Every structure is written in structure tokens, then in C-alpha cells.
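Heads up, the thing below is written out as C-alpha cells.
Every protein chain but one is kept in place in this view of the complex.
So, chain A:
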Amino acid sequence: MLSKGLKRKREEEEEQQEEEALAVDTWWLDSDHPAVAPAPPAVASSSLFDLSVLKLHHSLRQSEPDLRHLVLVVNTLRRIQASMVPTAVLPPVPSLPAAPGMADNLLASSDAALSASMASLLEDLSHIEGLSQAPQPLAEEGPQGRPIGGPPPSLGSLDLLDPATGCLLDDGLEGLFEDIDTSMYDSDLWAPASEGLKPGPEGGPGEDAPELKETELDYLMDVLVGTQALERPPGPGR
């Protein structure tokens, strides 16, 4: 089932742009449409963006993500995001306070959060893989051995995409892992809540963090937090 574009408050100009984008993108729903492929829309519709975000979530939720699927979805999402960001100058992304509310983080770093969450999860994957590689007898591994110690960038950003953490504001990060025995793991791996929730590298490689208007941030927050019932992320080691 394809999700329809969400109605959101926008300036008239952007509404028109959105309608055009949606209009172009729903052509493929029409089964009577001739097989001649129309020119692909220059701007991705919000539904394609939503779909890609959903896929990214789904991929990240797997206990062992399919790396190829994940990388392809992320690259596609980046293309879509790049086409959606208006060229007009927007207010800069506010920097995060030290002990932020979850909502502020979502607003401020929605795009950075996507890259950062993917990045941090991949980093976590590599750290955890590094742990399991300890007894591995590999010869001539070369200088690029996997780092086992050291904190990954912002575990906190993992939580940003999880709507369930909205209700963990009171418990903080610790509440997430209450029922999971983390004694096997180096405690340095997990950034304590007091460190604050860093957004991670801005927008991923080669991209600037998009400067978004508050209305668009509202919408993105809805997408990331409110509209979809997402499960809690897997605990450490998954």
C-alpha cells in the first residue's frame, strides 16, 4: 500500500510546488497510463521521501541489516532530499543545547539525524563486529583493523528516529536498556545521556545540513515521530 502525501502547512508557493510534484508522481498509480515513461519529476514527492524513510527504518531495524539494501536506500534518500530542499536561504539549524528535549533535537537535526543515525548504526555495527572479531585468526589483515574501543558518534542520535523514545524523556537513555544485560560490552561504547545528543556529522559526506523552515521541520517531525508506529530499536549487540 502506498502512503499518500501528507497535507502540511506550507506557504502558497510551496503548496503549489508540492501539488505539482504529487501530480507528476501519481502517474504510475494509473494503470491505464501508456507505457511511455514520462520524464521523471525534478522534485521528489513527499510520498517517495516517506517511503524511503520507512525503508531506511525497516532496514535499520533488522538484527543484521542487508548492507547493500541499506546503502542503496540511503543513497536514494539523499538524492530525494537533495531535490526537495529549496534553494532559498533558510534560518540556520539551531545548535543543540547540552540537555535537550527530544523534540528540539528532532526539529533541529532531522536531516542530520538521518545521516547520523545511519552512520551511528553502521558504526555500531562495525564496533560490534569488531568485538566479535577478537579471536579471529586472520593473517595480513593490514593496517585497517577495526577499532574496538572508543565511543561511536552519538548513540543518542539512534534515539532521535524512534518515536518510542518520546516517552523516555523522563527515563533518559538508561530506560532503553533496562532489560538488556550490557555487562559484556565496554561501557565506553554507549554515550551517557548527560553528554547530550550530538547531531553527528552534518548531513553526511559532501552535503551541507539543510536549513529548514519551522513549518517543514514540523512536517518532518510528524513523519519521523508521530505518524508511524515504529518499534523500539534493538538494544546493544543487535
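Just so we're on the same page, contacts are C-beta pairs under 8 Å (C-beta built on N, C-alpha and C of every residue); 3 or more make two chains touch, one makes a residue touch a chain; residues count from 1.
Just so we're on the same page, contacts and distances are computed from a predicted model.
Among "Delta/epsilon subunit of F1F0 ATPase", "Serine/threonine-protein phosphatase 2A 55 kDa regulatory subunit B", "Autophagy protein 5" or "Calcineurin-like EF-hand protein 1", go ahead and choose the protein name stored in UniProt for the chain not displayed.
Hidden chain, UniProt protein name: "Serine/threonine-protein phosphatase 2A 55 kDa regulatory subunit B".
Where does chain A touch the missing chain, residue by residue?
That gives, for chain A, the contact residues 2, 25, 28, 31, 33-37, 40, 44, 48, 51, 55, 63-64, 66-69, 71-72, 74-76, 79-80, 83, 115-116, 118-120, 122-123, 125-126, 128-129, 131-133, 135-142, 144, 146, 153, 184, 200-201, 204-205, 237-238.
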